[in-house]
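The complex appears here minus one protein chain, its other protein chains still in place.
Right after this comes chain A.
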């Protein structure tokens, strides 16, 4: 960015304005309409969520009727989704930026295992947290470096990391479950502050920071620009490689936070922890309306996606239904959510097209 000659500025405007899709940080009007679109998508998700909760109330009136049960169930649902929610924030950035990160579950396992070794635990709470965050960011940087400067396809680079990080985690932990007696760490999952569980606080803070970063900073705008059109973003003077690397580091940081949360939740870490979290996070992000090809997406949508998934799990548990049915429903919901969004989008544009065609005649 710094070394860019001043005369590229007109070229930038030309590239952005003349491109086939009027996308980019300074495009005219796209932001407004896109914002409206995401709000509509998120409202649809909230409707789905309300429907699920309604089904819960109808099928289990006895539970919902109990004093204080309702609020405890809300916390149980949010706590269940808290770790996936945090990594979904990082995943949203990566996917909006046109990438994908398959290694998030493995990074959680590696960071979790690394921060709960006997040697790390002896150094105390602060160092455990520092280790988890550093490992997360470090692995994220390696991912980003391979993708940006090594020119590996994100799918391949992070797939390799998925395998390698789990391998390293298994090697460090010697395939054992590493329990932690650290009271501060274990308290994260057990304690509340102002009546709200600490896990939910962490989720809320990460989501809020993610929202601000995406919507109110140049970093966020650049992410959208890169995901929308890499070439235009590069011509606009964005250091695409460095920025992409930072996106994966951000996803890694979220995994570091997630590792601490999950370690606390299970009072232990093991190489098999957070299995399939990458799929849960990606599914939540996609349901949340983020384009898998990048360039568009919202943090709130991803959060809603996560909460919908944990609500389904909760609903099935309340009704003592088996997990195979639950998995089928989850799969169905992924397809349905994307179908509905596609259908709406197409029908709206079709509607406009038809009007434009039929109006003169």
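Note that in this section a residue touches a chain if its C-beta (ideal position, glycine included) is under 8 Å from a C-beta of that chain, and two chains touch if they have at least 3 such contacts; residues count from 1.
By definition in this document, contacts and distances are computed from a predicted model.
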Undepicted complex member, UniProt protein name, chosen from "Sugar ABC transporter substrate-binding protein", "Ribosome-dependent ATPase", "Dehydrogenase" or "Cbb3-type cytochrome c oxidase subunit I": "Sugar ABC transporter substrate-binding protein"
Full-complex contact with the absent chain, from A:229, A:244 or A:270: A:270
Of A:80, A:96 or A:206, the one touching the omitted chain in the full complex: A:80
Touch with the omitted chain, as defined above, among A:92, A:131, A:148 or A:229: A:131
Interface with the undisplayed chain - residues on chain A: 2-3, 63, 66, 69, 72-73, 76, 79-80, 114, 117-120, 123, 127, 131, 134-135, 138, 141, 170, 172-179, 186, 189-190, 262, 265-268, 270-275, 313-314, 317-320, 322-324
